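The complex appears here minus one protein chain, its other protein chains still in place.
Chain naming follows the written order as A and B, and within any one chain the residues start at number 1.
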Amino acid sequence: MSSPKEIMRENLWTNNPIFMQILGICSALAVTNLMINTLIMTLGVVFVTAMSNLTVSLMKSLIPRKVRMIVQTLIIAFYVIIVDILLRAYLPDISRALGPYVGLIITNCIIMGRAEAFAQSNPPVLSLWDGVTSGMGYMGVLMTIAFVRELLGFGTVLGFPVLPSGFEPWIIMVTPPSAFFLLGIIIWIGKTIMNKEGATA
Amino acid sequence: MIDQYFQKQDVMRRLIYALIPLFFFAVLLYGWSVLMQTAVVFAGGIATEYFFTRQRGKKISEAVLVTCALYALALPPALPLWITLVGIVFAVALAKEAYGGFGRNIFNPAIAGRLFIFLSFPVPYNAGWIVPASRGPQGFSGLFGTAQAAGVDTVTAATPLALLRTGEIPPLMDLFLGFRGGSSGESSVILILLAALFLVATKTANWKTMVSTFLGALTAAGAFFFGGLIPGLSPASFPGFSAMVPLAAYMMSGSILFVTVFMATDPITAPNKPLAQFIYGLMIGGVSMTVRTLAGFPEGTSFGILVANTFSPFLDEHLPAPKKKTRKIHPAGAAR
Partner (left out) sequence: MNKQSLPYTIGFTFFISFLFVLFLSFAHHTTAPRVERNREVTRQRSILSALGVETSGPDQIQEAFREVKEIEREGITLFRLDDGETGVYAKEFIGSGVWGPIEGVLAVTGDLARTRGLEIVDQTETPGLGGRITEGWFKEQLRDLRIVEGTIRVAAPGEGDTDKENGKIDAITGATRTSERMGVIFKNELERIASALGVEL
């Protein structure tokens, strides 16, 4: 069994859900035009991954094998709807900005992937930790993309203007295709660094 | 000294030679702005290529010079230089090196770079068309960029395509010689034709692709014109043989001829089988004219090239090979 430190390193870097496992790409494209939206959305993912991992791990001995996947989906959907309800009630503006994407957290393959690959066969607290770190790995990449897109597309960082007034916004950065380019570049850089690490280690 | 850094490629050199007259003509029309654009493009393009090829331990391909030249000549002359730089870095780094460098790219890098900056900065891009030198009864005026010197600020000029949308047909002789607004190197029909002859005679470019691209564009343009779909040009006001005038103007405007001769024939992104090349050309011409006529963009050739590029490997894969076994190995095949 891996130690918490190893799990963190794996989920944040060497086995990062986005650039190593190439999971959860769809949402990476859709919600990364503003950092604040990305932050809230990825916090939602961290919460859902952590809680569903915890729940699956707690219940793993009770779940019949035949309905394992469907129960996992049920658990994930449950937490996603909770997040959606909370946002609607307490952060209406962000809920409106995120639109259908909160509901779409359900379809994020990372969550199901962790429940199936980790929580099914590990103790609850470690599973919770795995969920948190996986979500953070996802958050790290998305926030990087959102940072570049918001900076170049609007000239702002978290809504604060940081570039001089003569700045010419990059229209393409506001539109989803730019996330394709940026994600590709991040995967490219990430793998190049990893290959170098691998060569020296 | 040059051989130390550059990989010698005869085909690419001949393409450069063919582009030199267009470059000089662009300088004649716009002067300094073209020289500055070109300098920025070559510096940025070569630096980007060097950054990547050095890591692979290879020399810089001369193809990057062609990419730079084509890109520089396809830009609005007064585009802000930093935008020019963003475009060429994107072209070389993401449209070429990301795929593995020379011979492996799917999309034409020059076109990808141009489309990227067009979609990113539509406002400065469309403000980049400036008044070219003109030809009058008293001789030439405004040569070498002096046309702008009159105004304090740069004067934005309407391109022939923009004029045609308002129903005004520029003089055909000006279009033929190239005294009209637009991207720096796309205007002179006569120089492009001469370059095409040179490229075909030296077997640098494939004449079949040129012909099919032209045919595709002409067919689409004709269909749209007689269907009354071209905004500003109603077929009813050009009865009989006079319909040739707006049609000729439509074909000689924009960058369709420049693209037909220099971009459609790019050996790396075009297919290799003759039938595939024929369909590929038709596709470029047809899509270009469709986008130009029906979409809200000022010109459609970039889309035409990129769409056809996407289908190029597919066409090569699924069409029958010619009877005689003369086909070359597909350059993209190395990537598979």
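Please note the rule applied: contacts are C-beta pairs under 8 Å (C-beta built on N, C-alpha and C of every residue); 3 or more make two chains touch, one makes a residue touch a chain.
Source: prediction; values computed, not measured.
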Hidden partner chain, touching residue among B:7, B:126 or B:202: B:126
Candidates A:26, A:67, A:162 or A:193 - the one touching the absent chain: A:67
Missing-partner contacts on subunit B, residue numbers: 122-123, 126, 296
Positions on subunit A where the hidden chain makes contact: 33, 61-67, 70-71, 74-75, 78, 81-82, 85-86, 88-90, 92, 96, 153, 169, 171, 174-175
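By definition in this document, only the chains that are shown with their structure count from here on.
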Mean-CA-position distance for subunit B and subunit A (Å): 41
Residues of subunit B defined as touching subunit A within the complex: 80, 83, 94, 98, 116, 119-124
Residues of subunit A defined as touching subunit B within the complex: 168, 170-173, 175, 181, 184-185, 188
